[in-house]
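My questions all concern the structure below.
Removed from the display is one protein chain of the complex; every other protein chain stays in position.
Then we have subunit A:
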Amino acid sequence: MTSNPQSIMASSRPLSTWDRINPARYIGELSETRFWMYLLLLPSALLIMGVVIYPTLYGFQLSFREMRLNRPDLGTDWVLLKHYQRMLSDQIFWISLRNTAVWVTAAVTIEFSVGLIAALALNRNLPGTKVLAVFILLPFFLPNVVAGHMWALMLDPRLGVINDLLVKVGLLGGYKAWFADPSTAMAAAIIVEAWHSFPFFTLLLLAGLKGIPTDLYKAADIDGAGSISQLRLITLPMLKTVIAAAVILRVIGLVNSPDLLLILTSGGPGRSTQVLSLYAFQTAYKDFNFGYAGALSVIMFILLMMFAWVYVRLSKVNQD
């Protein structure tokens, strides 16, 4: 590398008035310091502050305030841990927490199992799999509202086609009101949810499967490993990162979205399908108690953070 004599002369020259005030020169000098990267990050950081951090913190502070829109006489004073204390003795909160655990665990388990089977089938590249892939992914393209109303009609105790089929094949003696019976309401809602969202797992797992080198399977074949062994020793370990990401995303989605249950059961009958997100939604928009709803949301947020942390540690994804 050769130095340019002219540039050396220019740099040793005393700075003119214009050079001293020239903003371009300042920016040029700043770009060579370690602060430059922080300056470049500043717009994004401000944007994130505005659209993520501020609303989150606002939600947090709401949970420590009195905020009932239909009771302006109560004011909006700080109430510290009042809402959290109420939660401890709130039966509906505990029922909702238990139902949320059942709802999420059962739905994710079914969605993952069916999604994996579908992904493995599609990955075989047999004739017709492209068309099949479109059909498999179809439920996921339907908005929750549409899927909910569609299934509410299909499971309708008067006009529902599913009741009709089950009666005709002899599995049911008469039409059943699936969502009116507490012993079947949650199960029926989970099946609808699983039907709607298993393609999410199919999609992600299929992408993961495409990235596994075929040499591994060929080597396993030579070593005499059967299909189950290949699945257990090659496929699942290689999909570990994808599975972890998919499960965490799906759990977040299930915990936070009350829409399907809102359409199918509204949390009933009684409280048999009441989940935390639905309870928070009803508290905010039916009772207008945004303070208590904020506290419920904070608890959901903390539970999700804890779940993600524990799950990532247990699945040892970070060790890769």
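One rule holds in what follows: contacts are C-beta pairs under 8 Å (C-beta built on N, C-alpha and C of every residue); 3 or more make two chains touch, one makes a residue touch a chain; residues count from 1.
One rule holds in what follows: contacts and distances are computed from a predicted model.
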Undisplayed chain, where the name is taken from the UniProt record, one of "Sugar ABC transporter substrate-binding protein", "2-oxoacid:ferredoxin oxidoreductase subunit beta", "TetR/AcrR family transcriptional regulator" or "Cytochrome C oxidase subunit III": "Sugar ABC transporter substrate-binding protein"
Touch criterion as defined above, residue of A:S63, A:T235, A:Q282 or A:S297 at the omitted chain: A:Q282
Touch with the omitted chain, as defined above, among A:G59, A:P139, A:P182 or A:G253: A:P182
Where the missing chain touches subunit A, by residue: 69-72, 156-159, 177, 179-182, 185, 262, 265-272, 274, 281-288
